[in-house]
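For reference, the structure I am asking about is given below.
In this view, the complex is presented without one of its protein chains, the others remaining in place.
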Amino acid sequence: MNDLTPDSAARAAKLKGLGCSRKRVEDVRFTQGKGNYVDDIKLPDMLFGDFVRSPYAHARIKSINIDAAMALPGVIAVLTAKDLEPLGLHWMPTLAGDKQMVLADGKVLFQGQEVAFVIAEDRYINADAIELVEVEYEELPVLTDANKAMDADAVVLREDLAGQTSGAHGERRHHNHIFRWEAGDEAATNEVLEAADVVVEETVYYHRTHPCPLETCGSVASMDKTTGKLTLWGTFQAPHVVRTVASLISGIEEHNIRVISPDIGGGFGNKVGVYPGYVCSIVASIVTGRPVKWVEDRMDNLMATAFARDYWMKGKISATKEGKITGLHCHVVADHGAFDACADPTKFPAGFMSICTGSYDIPTAWLGVDGVYTNKAPGGVSYRCSFRVTEAAYFIERMIEVLAIELGMDAAELRAKNFIAKDQFPYESALGWEYDSGDYHTAWTKALKAVGYDDLRAEQAERIEAFKRGETRKLLGIGLSHFTEIVGAGPVKNCDILGMGMFDSCEIRIHPTGSAVARFGTISQGQGHATTFAQILASEIGIAADSITVEEGDTDTAPYGLGTYGSRTTPVAGAAAAMAGRKIRAKAQMIAAYLLEVHDGDLEWDVDRFVVKGAPEQFKTMTEIAYASYNQAIPGLEPGLEAVSYYDPPNMTYPFGAYICVMEIDVDTGTHEIRQFYALDDCGTRINPMIIEGQIHGGLTEALAIAMGQEIAYDDIGNVKTGTLMDFFLPTAWETPTYTTDFTETPSPHHPIGAKGVGESPNVGGVPAFSNAVHDAFRPFGLKQAHMPHDHWRVWKIANDLGLHTQG
Amino acid sequence: MELSDEIEINAPQELVYQALNDPEILRQCIPGCEELIKHSDTELEAIVVLKIGPVKARFSGNVTLDTAGAPDGFSLSGQGNGGKAGHAKGGADVTLENKGDVTVLRYTAKAEIGGKLAQLGSRLIAGTAKRLAAKFFKKFADIVGTVDA
Amino acid sequence: MSKMQIKLTVNGRERELLAEPRELLIHLLREELNLTGPHIGCDTSHCGACTVEMDGKSVKSCTVFAAQANGAEVTTIEGLAEPGSLNVLQSAFREHHGLQCGFCTPGMITRAHRLLQENPDPSEEEVRFGMAGNLCRCTGYQNIVKSILAAATELNAAKEAAE
Partner (left out) sequence: MIPGAFEYYRPRGVEDAIAILQQHGDDARVMAGGHSLIPMMKLRMADVPHLIDLQDIASLKGITVSAGQVTLGAMVTQHELINSAELREAAPVLRETALQIADPQVRYCGTIGGNVANGDPGNDMPALMQCLDAEFTLVGPNGSRAIKAREFYEAAYMTGREDDEILTAIRFDVSGAGYAYEKQKRKIGDYATAAAAVLLTRENGMCTGASVALTNLSDVPVWSQAAGAALEGTDCNDAAIKAAVKAALAEADPTEDNRGPVAFKLHVAGIIIERAIRTAWQRA
């Protein structure tokens, strides 16, 4: 139906396009329990597969006896590496150019490693059978300390790499070395550091943690032997990449593989990688001719699927006496676990760690990263951050703080003094990035004012005095963080995953009656794509968002795309939506011109219609145009109204933000209370403010968890000490504070609608804000650096080491 | 995990030392010990059932004795496998000091626990190990002391 | 092991089936009765994604044996509203953006339903404490709390109007 409302603004509001806090279309299903997640999939005759896992972190496998398991009624098969070897599937390539055992081949390298795959009629029989598989191990020395991995006498972990002096990313300098990756100019940086008025040196450790989405990983493989077609449902953040990888390693032609990501119960990076479970479910289905489901339990998920972080970052930062930063030197020892299965663009084995100059104009810098093997699970995914950006942000935001201490300057002032100025954009960083846009000073000033920064500092000073007088045992910490993200991977010229350029795609089909379906190469894990993509399109093509169906996740119908992670969806697929929309509009303009009997150039776009310039009563709405495209023969034009766009972004986008956390810390118990958290985000053009706010809340809560207690901890012999949610810290509503959100809006100059991506900013900016608050509380007593997570005992230990318990 | 303690045993050092090498006495003293087979003077094989509340694990393992310090002390090391519950490895140094009719036994023990027990039961392991060790030496002192008496 | 006859009322409907005693209630609901609203998140009763109502209590159905539920009255998310409609809580979660990936949502809403039965006019603090058995990884809870408080207000207004 044509909307005859004459007022453009009123018509625009009805579209629910850009800027509208549109309610989510997904929620009607989800609130009724009608989501369709992997474990909800049930196929006739479906079998269940699960793993026998290693209790040892490092051991040789002397024998595997499956007889007792096979004797259990209902057990169909037990696969070991020996069974996969003839198929060439006992090892698989990782996203990082390494290879990984699918099933333990001769030895195990981390606790929880997949040793055998049991296939049974149901999961109860399966669980019983797993207990019956007898594996004889011979213990080997365990290496869990990344800083000792390259010691001369360190135990050899990867015997399969014996004698290989180079890997996917160049030279290997030791049997446990994976790669050295560098950016910037080390010699120049060293010169600057030597000549500087002030240099501080600090080791900043960003501990090992895990994305831990509430839904674990899983897959259902169904091989139809009559058609030769494999259908694979799974928790895939990048379904097309999975299809390509599955084709490459199985030899099944790509058109014969259909990968479907159904609803995904949170991803946060955990569901980017390819896991042995996926491979084994496929093999099992091929072997048995029946559908096979594999779903992890929580311990499996925390022990064996992709971890995040585990970066030992040794930094030096130099400045003039006045506080102008002159140089930054950073060397990282990156603990990659037993296999390098990082999910990064191929040319970036340390992700975008080289954004570690942050929001600051640092003229000279160097970054070197050494990846090493240890007896821990493989992975190294971007847990709600774009490829190591959270490590980079945490590093620089800690270095700024220690520099401020050294200089005796206020840390807020030191930041302001060194921000890249608005007129410096586009800004070329010393480590090689071109920041597209930013206005850091405006955001920072707004943030400081919003929290009453000067008053907070005054209150803190009073508190310290009161503490010294013995009137209180609580300290006040003011945690500052100004971060710059680098998202939207990425330009095909330098970003690829397994050779696939990191473009993304949108295909739109307008129906004759003026509604539409749009398909994307991405996949939502809760970000609300079905809602927001329709909003972008609504603004571009003048069809109400409510009339646009968005589909993702089925490789048989969706155009090829690289998936959803690293905050790339809006910058890349969102841009593809806008560009596809513009193609639609261009054709629509021709159709309207034909219908109105004017030249194309005589028309102008007005929200949902083309209007004859100077004759506002003459117009054709998109509804009319859509109908005409199907029922009128228009000379020179094909019927129909469809468009596809594959968008290769010219640059990354650089969202930024200013976060301030005010925290009360009980010196005696190590407990804390977050009194205030203010988060200002600038993600460029805002598509759906409600969803943006929701993303910020969620990301901040993950940041809270990471900073204040969440870790994957190992003991000396490689036992995972945090394998259940009793010990792996996920905060509840009770531990989570209320956040205040705010924004500035600096559109990206190169993105079609100026949007930059926001989902990961709160994790990137939040972690330093929380951590800096802890540090700041103890700063007056001499604390420079303390490692996360800041759980009760570690905070207590800070106080104890500073002698704050002796006076109490 | 490290444990250490000392206990006075109402028997002369020689007897205490002998008892420490007597599989039958050891079997009686080791909490949950179902079997203890002596393969040689220094090699033993044991099956021990460890029960912590609802958790029951049957460990089978080997113990090697180092008798070089006899009769003033000795060392032992061993490892055991408890199946799905996990595995353990450890050792102990025992010294005996003769105080007339009484012998002072001092021990320091080290243990590494792996697998599910370590992952899920870590908060209970140290306490339990301490109790089990205490139980062992109490029983040992009782038996050896009684023998003497 | 032998199966046993299990009889229970689920979402108002009497169901009778054979199950192993050890079968977990969550599996009975999801696998036998195709009620896939409640989910398994943590397996150890920490996350609450499997929350259902059993005999007037919010329970974590991954930590209840089917055998224990024999004779019980169970309500899942699927039974909270008339088919094809959203109840006040479900609407409030949508209205206030109280969910993202939707995985925790059925357990969250089922728990909130019971919370409001027992405390129809809770404070924010009471909501946070009363919902502390349900984990959410996406939302940071702020909008969940807002949704529940809004639902309480609406339910109370409706009750007042009816009186």
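Order of writing sets the chain letters: A, B and C. Residues in each chain are counted from 1.
Simple rule for what comes next: contacts are C-beta pairs under 8 Å (C-beta built on N, C-alpha and C of every residue); 3 or more make two chains touch, one makes a residue touch a chain.
Only a predicted model underlies this, so the values are computations on that prediction, with no experimental measurement involved.
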Not-displayed chain touches, in the whole complex, chains A, B, C
Candidate in contact with the missing chain, chosen from B:Q18, B:T67 or B:S122: B:S122
Just one of A:D3, A:D83 or A:D128 touches the chain that is missing; which is it? A:D128
Just one of A:N375, A:T722, A:T741 or A:S771 touches the chain that is missing; which is it? A:T722
Positions on subunit B contacted by the hidden chain, ascending: 52-56, 84-85, 116-117, 120-128, 130-131
Taking the full complex into account, what residues of subunit A touch the chain not shown? 123-124, 126-128, 131, 297-299, 668-671, 709, 713, 721-722, 725-727, 729, 731-732, 734-735, 791-794, 796-797, 800, 805
In the full complex, subunit C touches the hidden chain through residues 1, 4, 20-22, 24, 43-46, 48, 51, 57-60, 62-65, 67-68, 70, 111, 115, 129-133
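Going forward, only the chains that are shown with their structure count from here on.
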Using CA atom averages as chain centres, what separation in Å is found between subunit B and subunit C? 51
Chain centres from averaged Cα atoms put subunit A and subunit C apart, in whole Å, by 30
Touching at least two other chains at once: which residues of subunit B meet that condition? none
Where subunit A touches two or more other chains at once, the residues are 299, 724
Counting only contacts in the complex, subunit A reaches subunit C at residues 23-24, 26-37, 39-40, 42, 123-124, 212-216, 263-266, 268, 297-299, 525-528, 690-691, 693-695, 697-702, 724-726, 730, 732-734, 736, 738-739
Note: in the complex, subunit B contacts subunit A through residues 79, 84, 86-87, 89, 112-116, 118-120, 122
What residues of subunit A sit close enough to touch subunit B in their complex? 55-57, 111, 131, 139, 299, 715-721, 723-724
